[in-house]
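Only a single protein chain was left out; the remaining protein chains are all shown in position.
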Amino acid sequence: MKSHIQQHLMSYKEKYKNRGRLLISCPDQPGIVSAVSTFLHNQGANIVESSQHSTNPEGGMFFIRFEFECEGLVEKESQMEEAFKPIADSFSMDWKFMYAYHLKKTAIFVSKELHCLLELLWAWESGDLMSEIAVVVSNHEDAREVVESFGIPFHYIPATKEIRQQAEAKQLQLLKDYDIDVIILARYMQILTPAFVSANPYRIINIHHSFLPAFIGAKPYERAYKRGVKLIGATSHYVTDDLDEGPIIEQDIERVNHRDDAEELKKKGRLIERTVLARAVKWHLEDRILVHENRTIVFN
Amino acid sequence: MKSHIQQHLMSYKEKYKNRGRLLISCPDQPGIVSAVSTFLHNQGANIVESSQHSTNPEGGMFFIRFEFECEGLVEKESQMEEAFKPIADSFSMDWKFMYAYHLKKTAIFVSKELHCLLELLWAWESGDLMSEIAVVVSNHEDAREVVESFGIPFHYIPATKEIRQQAEAKQLQLLKDYDIDVIILARYMQILTPAFVSANPYRIINIHHSFLPAFIGAKPYERAYKRGVKLIGATSHYVTDDLDEGPIIEQDIERVNHRDDAEELKKKGRLIERTVLARAVKWHLEDRILVHENRTIVFN
Amino acid sequence: MKSHIQQHLMSYKEKYKNRGRLLISCPDQPGIVSAVSTFLHNQGANIVESSQHSTNPEGGMFFIRFEFECEGLVEKESQMEEAFKPIADSFSMDWKFMYAYHLKKTAIFVSKELHCLLELLWAWESGDLMSEIAVVVSNHEDAREVVESFGIPFHYIPATKEIRQQAEAKQLQLLKDYDIDVIILARYMQILTPAFVSANPYRIINIHHSFLPAFIGAKPYERAYKRGVKLIGATSHYVTDDLDEGPIIEQDIERVNHRDDAEELKKKGRLIERTVLARAVKWHLEDRILVHENRTIVFN
Partner (left out) sequence: MKSHIQQHLMSYKEKYKNRGRLLISCPDQPGIVSAVSTFLHNQGANIVESSQHSTNPEGGMFFIRFEFECEGLVEKESQMEEAFKPIADSFSMDWKFMYAYHLKKTAIFVSKELHCLLELLWAWESGDLMSEIAVVVSNHEDAREVVESFGIPFHYIPATKEIRQQAEAKQLQLLKDYDIDVIILARYMQILTPAFVSANPYRIINIHHSFLPAFIGAKPYERAYKRGVKLIGATSHYVTDDLDEGPIIEQDIERVNHRDDAEELKKKGRLIERTVLARAVKWHLEDRILVHENRTIVFN
């Protein structure tokens, strides 16, 4: 890793050495905010950001994200989590504590189109993407030079329909070796098997080069051109077993016109793809996303 | 019609009493611009706006729109069109002369949701929509009061699947009686028969409340909510026999988030629907749209 | 008032008959969320939405907005506020309870351009603007017809630089007579005196037809044209004594190009003006806005 990137990451970890996050989903009922905020206060934590969403105060679901400062947090982690269990149980919560100073370890998967990868590397270099990018995996050699110039290990793993299982076995081994928390498909043009996906629930983020659910599947720009749309889009979503059907994290569009052929749409689309993916990744790294009924709640 | 609207329309006709437009589609070949612009010059016309599009200089199609000023144009119309025929023939052109001072006669079809109708009426009242709105047709009575307050005839024609043919017969008669040039479906929630559509080629403009081709058909906001999209859209298009498959004129989107349920999406969508439709109608009235292979060329 | 609008407002009041909001600004310190949410819980309130903003966990300011459901709220109001005082005092809070079912009473001021007024009336008619529009005041007669067609009292009060004080005396009397909570300047082209403004702190919402701080003052579209900008904007803000310098609530822009002269910019600008103002008003009516150091915190 380049030394100034290491510097960025170190500064972040130092700055947020007491910064924790708590994400909760549970059936709605009175008293949740009171119980949790009182718990945090008693633990010595000061809430610096909180966001809540309720689908319906009567019989609906309740979602909340707290971000808090707590002196000496790193030593308190397991005790705090232990102490929280009774509250969690009493409200039937799905919950997790996350700690800003434990940077998530990222693997980026890429094929031949490098613009999304480059955007992430740049954001990383600029100190806008707080993660340890541990490894880049590709079924082509195109990305090797730039990836290695950042001091990131690059693994070339050929992947086609025929050798998918062997390829995924190697990939899964790498994810284990590097202790990966999140996988970013930065225009990785291979389909993943259900086995691979279910091994990484809501930990694989994809960028699809259309405004989903329009143009699901292959060649979206060609089909967008053929249909004569006036806007093109990109969609970042968690990968699930249904192709391009996972929970949408972020979308954006760009205006096009009759002068733009499919080739030009591709060019114009690159900008949206990379910015949409970068935003989705950033929110994931900051633990801002909850998933419910195949939809995301993004507390941003 | 309210008197100040009449005033707007009269001023426009006076201001543009010498304003003509020429739209051409033909196979591309050298010399078209030269031939046509020289013709216009010889007719005493001064070109004030011209826009051109070529799909491919070799073997492709060529599209051009001229807007010109020509002293005493109203008396020259038929002579000019006659004189143009040899040029048109020599280049195998599809062509038409249009005259700004011949305001297009418009029929607006609406059901119970009035926001798109109201936007058009307002634009009309503000002098932003230069057309003679000759009649409003509806399968409900909801719009009557506001329509009649503008001095526009309102016709209530019940329409359901069962009585579609009788309803369309009445509608077609109205279009004939009022000598209608363009039909605007301003959230008219009935399907038109192929007979009705083919009687009005590229003269029916619809607004669909989704970002086509996403959510073709019924209940797009409900489906958008269910899918968890982060942007909703609206699409204005010419109506053809394939439902929601006609040439797209204009699209736009609005950002939404997890707090927006289907009802809220509908509310937010209204603004996009009405602005997208108003833009599409404006461009149509200004003869800015050509259609080729189910795609529009919009010279705006 | 038209009966179906009355219907909308009644339904809203019924639906939200137990809905309260609590807005707080205070110096940041640990324990605020815990204290307030526990208080609300003890009062029998269920928090359905909460948003928080801290400028800085150490020595900064803390802002929070709660929206809650509480059985029988209307009878509990004063008791609840009384009971909250000790907590408020202990944290040095600026605070207010608001009640969704007490609709705010609105006065709209307008001059000759009616598009912003019409947008508000429409939103009102559609059930998107939950307020009692009690009176419209104008220094021209242009709006009378449409305003009275909605059953809203219209008051013509001539206003020029010379007779400003007399005009404002009449206006202030009207605000008192109608018990007005919020004043919307929907393109009211008169400057208000410091006396008038200070009598209505953060209760006057203006729409300025530029992207502030660009083109402060008169004739922004003419100046935008002259400068050759590629985007035009509109800004809604609270009115303070400094012209166009009050806290900004919302802004938006629209793309323009070299073909648009000042007149065209005005036309294109109308759409942004009315949507930006409508959004700002909606947020104000929902008690989503706090002001700190001449900036707004908008919990939306």
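A, B and C are the chain letters, set down in written order, and residue numbers restart from 1 in every chain.
Keep this in mind: contacts are C-beta pairs under 8 Å (C-beta built on N, C-alpha and C of every residue); 3 or more make two chains touch, one makes a residue touch a chain.
Just so it is clear, the model here is predicted, and its values are computed rather than measured.
Screening A:N42, A:N56, A:S92 or A:S126 against the full complex identifies A:S126 as the residue touching the chain left out.
In the full complex, chain C contacts the hidden chain through residues 53, 211-215, 227-231, 233, 247-253, 257-259, 294-298. On the side of chain A, the interface with the absent chain consists of residues 115, 118, 122, 126, 128, 149, 267, 270-271, 275, using the contact rule stated above.
Seen across the whole complex, the unshown chain contacts chain B at 28-34, 37-38, 40-41, 44-54, 57, 69.
Following the convention adopted for this analysis, only the chains that are shown with their structure count from here on.
Averaging Cα coordinates per chain and for the whole protein, the chain whose average falls nearest the overall one is C. With centres taken as mean Cα positions, chain C sits 37 Å from chain B.
Separating the CA-averaged centres of chain A and chain B is a span of 43 Å.
Looking at chain B, one finds that none of its residues touch two or more other chains.
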